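Yeah, one chain of the complex is gone here, protein chain that is, but the others are all in their spots.
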Amino acid sequence: MLEIITPSVSFFVLLSIFFIGAISSLIYQKNDSIANFLSSFFSIIGSLCGLFFSVSMIIYGKNLSFIINYPYSSFFKISFHIDLLSAFFIFIISLISLFCSIYGVGYLKHFYKKYSIGVFGFFYNLLIGSLLLVVTASNGIFFLIAWEIMSISSYFLVVYDRYDTDNIKAGFLYLIMTYVGTVFIILSFLFIYKYIGSFEFIDIKSGISLIPLSIKNNIFIFTIIGFGTKAGIIPFHIWLPAAHPAAPSHVSALMSGVMIKTGVYMMIRLFVDILQPIPVWWGILILIIGSISSLLGVLYALTEHDIKRLLAFHSIENIGIILLGLGSALIFYSLNMPELALLGLMASLFHTLNHAIFKSLLFLSAGSVINEMHTRNIEEYGGIIKYMPQTAMFFLIGSMAISALPPFNGFFSEWLTYQALFQGVAQLNLSFQGIFIIAASSLAFTGGLALTCFVKAFGIIFLARPRSTKVSSIKESPLSMRIGMGFLALMSILFGLFSGYTSRLLEKIGKDLSIFKDTNYFTSASFYQGIDIKNSFASVSAPIIFVVLIIIIFAVIFIFTFVINKNQKIKIENTWGCGLNLNKRAEITATGFARSIILVFKGILKPSIQNEVEYHDADSRYLPKSRVITIHVKNIYNYYFYQPLRNIINIISLKTKNIQSGNINAYISYIFISLIIALLSVL
Amino acid sequence: MNILFLKFLFGVMFLTLVFLHLTKKNFLATVAYSIQSLVITIVLFNSFLETNNFYLLLVVFLSLVIKVIIAPIFFTNLIKKHALAFSVSTYFSTPLILIIISILTFIAYSDKFLPLTSIIPNNQALLSIALSVIFMSLFLIINRKGALSQIIGILSLENSILAFIIFAGLEQSPGLQIGVIFNMFIWIIIASVFISMIYKHFGTLNVTSMKNLKD
Partner (left out) sequence: MTILIWIIQLFFVPVISPLIIGVIKKIKAKFQNRQGSSIFQFYKDLWKLMYKDEVVSKDASWIFLYAPFIIFTVTIAVGASIPLFASFLNGPTSDLLVIVYIMAISTFFLSLAGMDTGSAFGGFGSSREMTISALAEGGLIFSLLTVALVSSSTNVFIISGINILNHSQHLLSIMLAFIGFFIILLAETTRFPFDNPSTHLELTMIHEAMILEYSGKRLALMEWASANKLIIFIALGSNLFFPLGIAQNISWLALVIGIIVFLLKILFFSTIIAILESSVAKFRFFRLPDLLITSFILNVIAIVLIN
């Protein structure tokens, strides 16, 4: 049966489902609910087909590649190459878009009558379709076309809620950053074309020795900037915290969970597959970028009080962790340790999958809350757990997963990343060991800080008393939204439990890349369905942890509730406030919660506090009428990177403005001089 | 006609261009332009005599009529109507103009442009003169502030390119000749229309006061 599903026809069926969905929702845009139904229906069906397709490809283990010969040119062919890595990313895309689309059925209802749902459905399906094209394209020009379609459709989705001007600005910033990245990608492809003479990935791979090393280094830098802008590494991440809050929630989930991973996909494709052999310093640079991104991402997340900006910064942090795995893989491979490289790649891929799942879950549940509260500021939330218990549960599962608490899936991918880094510390000599120690310490601190941030987020949003009166009027989210979130939470638990089996599959996927063809496995399936590192350095077993915890907790609850003092009475009273009635001002605020740790890191975050007082009587200055306290955190990437860049560009522009003097004679003299120069250089 | 006569004609053309650079009155510029056009016409006639191409005769006739007779008359009328007697404004002073002209001529005669001027080795001297005339016409356009002088500069650029083409051995194709005629027609029409329009709008043909278009 697997044979029927895998040939190229099924892939085109898959793509066409999304395009049909796009066109049909556009056609029926006059009627909101029909457009919603059509777009959701086709994206759900398409995602399911994508899931079947990718799972059968991974289990079947065969690659797929086909070319449509576009008759007009020699360098542009519509060619696809789906190996197991692409199939894995198709799996991630389909999984997340499935649940986001289910969620969207209920979520879009509050956009009815306000905006055109048909247009939304068009761009949404187009986005998912182009995501599939991006991870399977095998020709440089075709890849760039798919990349552009993806960027543009996501831009339109980001500015969908256009009555809010902040969203327009955010979308504009996103568009600029995407195009800056695309420029660098085009540059690198052009460089490759100059030396290889073809845009086909297969040709590039076989002819890689034609490119001299200095050009290869340039290509590396351009590619890092280009794909890093999409993935959101510091300092090219500035669009992420602006664009993710602006988009509708399930689009944010899709963008954060899947779209930024395409940057990671291309980095893996280029650095691990196509551009090999590579010098060691590439891996070191990626490792350093990963460390910086993860630390700064989580530190800035701590300062945020807009729930979606907070989640966007956590995406940056997790991309940093993924890059830690990738960087270690590259370093190991360049130092001739392919087994460890496979381990690092496995860790990176597993974390990609896990992050997609739990980040989407967090965005969806945050979206449900925002939907009801109509504000993104968490300082106005509080006590929501009593009104939206299931959403709170899903957010809790997402928080536990992202903070890498066992037995959820985040822990196991971070465990694998730690193992890759520990092996590096154990086995390498001093110069590389230092880099790995830095990487491991950034991972350790990131884990702790992420835990802090999610305690703050979950606690402020859901627990204690409401901080504004809007809370009392909210209700639990509609069923479709809860189904979407619930399944993602279930996926989170399942991928945690079956992490052993998943890492088997990931090893198989990693081995499919040609450089790893002859590598032995560094991990093996242990007796308890866990992951074992070779040389019995470490092992972990997910089901056992889960079972142990569940058994003990049930035993504890049983003993202490039913055996000891079973006649105990529990009285419900107000919280003790030293005799006063506690109002909403008595509880901890998000600003207060995070202030301690921001002050600990004040070298990086540069917090500042300003006091303005207005007195009743300006002369006597005893009785203040109002006080305004501004608490501010400086964004160092803005201050040290973008501000100087802006100033330089402004200065250069002002100087070059003088060329355009408006004087005809000047223009003709430009022509004359350039004519003479051209003639001189040609002759 | 022998090469000596042709060299003489080209020399005349060269001198008219120099005169164009130095003259201060529009009317004299127009006269110089008509002399130059006459020279070109004679050269074209010469090539007709050598090739016996009928179309070339047609071109000769047309250029004679338009460039030598009608265009200067038209320009003179324009000058009288709008009282554009003077066209003095230039960017560079006269000694500097002469220095630059000599530099341009020197460049045109230098080894750098030898591949260009040796297309037909027999005519190398002619081609070099033609090339220097091209450069000088361009310089005229750059240098002058009056729109009329600039238009004349463009037209003389056209003449010099034509001279270059004839002796680079390219005048045989009929398409070229038709192109030349077409070009002449359109240029004259547009130039005159343009000038009258500019004058109506700006009140002057002085280019420096036309800066209002620039932000």
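All chains are identified by letter, namely A and B, in their written order; residue positions are counted from 1 within each chain.
Criterion: a residue touches a chain if its C-beta (ideal position, glycine included) is under 8 Å from a C-beta of that chain, and two chains touch if they have at least 3 such contacts.
From a predicted model like this one, the values you see are computed outputs, not experimental measurements.
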Visible chains in contact with the missing one: A
Of A:Lys62, A:Lys205 or A:Arg465, the one touching the omitted chain in the full complex: A:Arg465
Options A:Ile570, A:Ile659 or A:Val682, residue touching the unrepresented chain: A:Ile570
Which of A:Ile23, A:Ile202, A:Leu451 or A:Ile515 contacts the chain that the document leaves out: A:Leu451
Full-complex contact with the absent chain, from A:Leu213, A:Leu430, A:Ile609 or A:Val682: A:Leu430
Chain A residues touching the omitted chain (full complex): 382-383, 385-386, 392, 400, 403-406, 411, 415, 418, 422, 425-426, 429-430, 433-434, 437, 440-441, 444-445, 447-449, 451-452, 454-456, 458-460, 462-465, 526, 528, 530, 535-541, 544-545, 548-549, 552-553, 556-557, 560, 564-565, 568-577, 582, 586-588, 592-597, 599-600
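Assume only the chains that are shown with their structure count from here on.
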For chain A paired with chain B, centre-to-centre distance based on mean C-alpha positions, whole Å: 66
Touching residues (chain side chain B, partner chain A) in the complex: 91, 107, 112-116, 135, 138-139, 141-145, 150, 207-208, 210-211, 213-215
Sites on chain A touched by chain B in the complex: 660-665, 668-669, 671-672, 675-676, 679-680, 683
